[in-house]
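Of the protein chains in this complex, all but one are displayed in their positions.
Presenting chain A:
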Amino acid sequence: MELQAVLMAAGGGSRMMDLTYNTPKPLLPVGNRPLIWYPLNLLERVGFEEVIVITTKEVQKALSTDQRLKTDVKMRLDVVCIQEETDMGTADALRHIQQKIKTDILVVSCDLITDVALHEVVDLFRAHNATLSMLMSKVHEFTDTVPGQKGKKKAGEQRDFVGVDVTGKRLLFMANEADLEEGLVFRKSIMRKHPRMLIKTGLLDAHLYCLKRSVVDFLVHNKSVTSIRGELVPYLVRKQFSKMFGVHNKCTSKEEALLQLARERSCWNDHRGDMSEAYHGGKLRCYVHIMEEGMCYRVNTLAAYIEANRVVPKLFEDPPIHPTAVVTERSLVGSDSIIGPYCQISDKTSIKRSNVGTSSTIKEKVKITNSIIMNGVTIEEGCNIQGSVICNNAVIGRGADMKYCLVGSGQCIEPEGENAVVQCSSGYTTHTKTHTLHFCSSVVFVLNPAFCVCVCVHSLAHVCLFFV
């Protein structure tokens, strides 16, 4: 066999705790499908028949019970459970399943939504006999206002510096801003071998790696490496130019000798201008495929989640309104919205540019724009929801008016009169009587289950409460 697929679905989603404190990240609905469906679909489309899925018990249960996953995904899923408490990095997970790995592997993260032609990445891996081949894409700027972000995004957010050679395929340098103190430091050997290097910063790492089997063996011997992205990849990129690999060049097996002979007789070289042979005689090579066009999202922040929800329905030819949803005639569902199965949309509702999840009930005279409604949500009459994210099983009371809010799962928003803006709490219902609270910037209240809060607003005070 050529490649084995490994899907990493045990991550916690630490950058969007608002969404994931109740639902594990792989099961977050995006376009009315659980997030884990997207990488599985990518692997299936390309031709994989078997995937090793590393995940937690909860997700495993969902994988075996969720209807949609069971029917849509035809591959054989070999689910490996790890405990949530043990804070396992991705490299630790690979070490954990080392026994199952018999060939080169393709590691995918569960939060990757992309339509890349996977053969581009794998061809680099095959043709150049590379040790590592990865996928990167241009970063999309998220323009929509995100509930929870006050003002502009925190700038200078940990850029990645990626150095590639003139062809744009060979990966020469990779460093994260967080690891650097003052400036970029390059080894002279890199400059001597590749005098022209392009440094790119606006790239998003898709966390899709083709790794050779020997890398897994290396991980087994070096237990200190915990994360693929954070430690293993920069290590491999640096090791390309380290002198050690030149040493054991006298390859032993006859097959290696034949390959060596073929390379010697071939009149190809990957670079021109100096006196060294192809690949500078190096054994370890890292390649990257940078996607110029096409869709590539990593759903690990709230902004990415919202953007993905916006874009993904266009990918599939599913009917925007699921056949089992009950949509009355007097409602207006825009063409760029999707309604999940078993929903009930009542009269005089208007749904524009939104996603409504499974089994949600939307009563009359509700206006939903630019929002994401997850599964099992009940929205009473007269609500006006704009730019918000409503998580599973929330209940929005009558007349609520929400702009750019995020309602956690299982929350309950009390019915209100007009113009009341809602706060969200956990485990408690809030009483906000008829008061006008104007929020000029988007605000999110997320209350940690550990804290018990009861908020009562009695006066015309502008009260903004944050409990973290």
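By definition in this document, a residue touches a chain if its C-beta (ideal position, glycine included) is under 8 Å from a C-beta of that chain, and two chains touch if they have at least 3 such contacts; residues count from 1.
What we mean here is this: contacts and distances are computed from a predicted model.
*Asks:* Match the chain absent from this complex view to the correct UniProt protein name in "Protein yippee-like", "Cns1/TTC4 wheel domain-containing protein", "Translation initiation factor eIF2B subunit delta" or "TAF1A polymerase".
*Replies:* In UniProt, the chain excluded from the picture bears the name "Translation initiation factor eIF2B subunit delta".
*Asks:* Any idea which of A:Lys100, A:Lys223, A:Arg263 or A:Arg330 touches the chain not displayed?
*Replies:* The missing chain is touched by A:Arg263.
*Asks:* Among A:Glu58, A:Asp78 or A:Asp123, which one touches the chain that has been omitted from the display?
*Replies:* Counting the whole complex, the residue in contact with the absent chain is A:Asp123.
*Asks:* What residue numbers in chain A mark contact with the hidden partner chain?
*Replies:* With respect to the unshown chain, the touching residues of chain A are 1-5, 46-49, 106, 117-119, 122-123, 126-129, 254-255, 258-259, 261-269, 272, 275.
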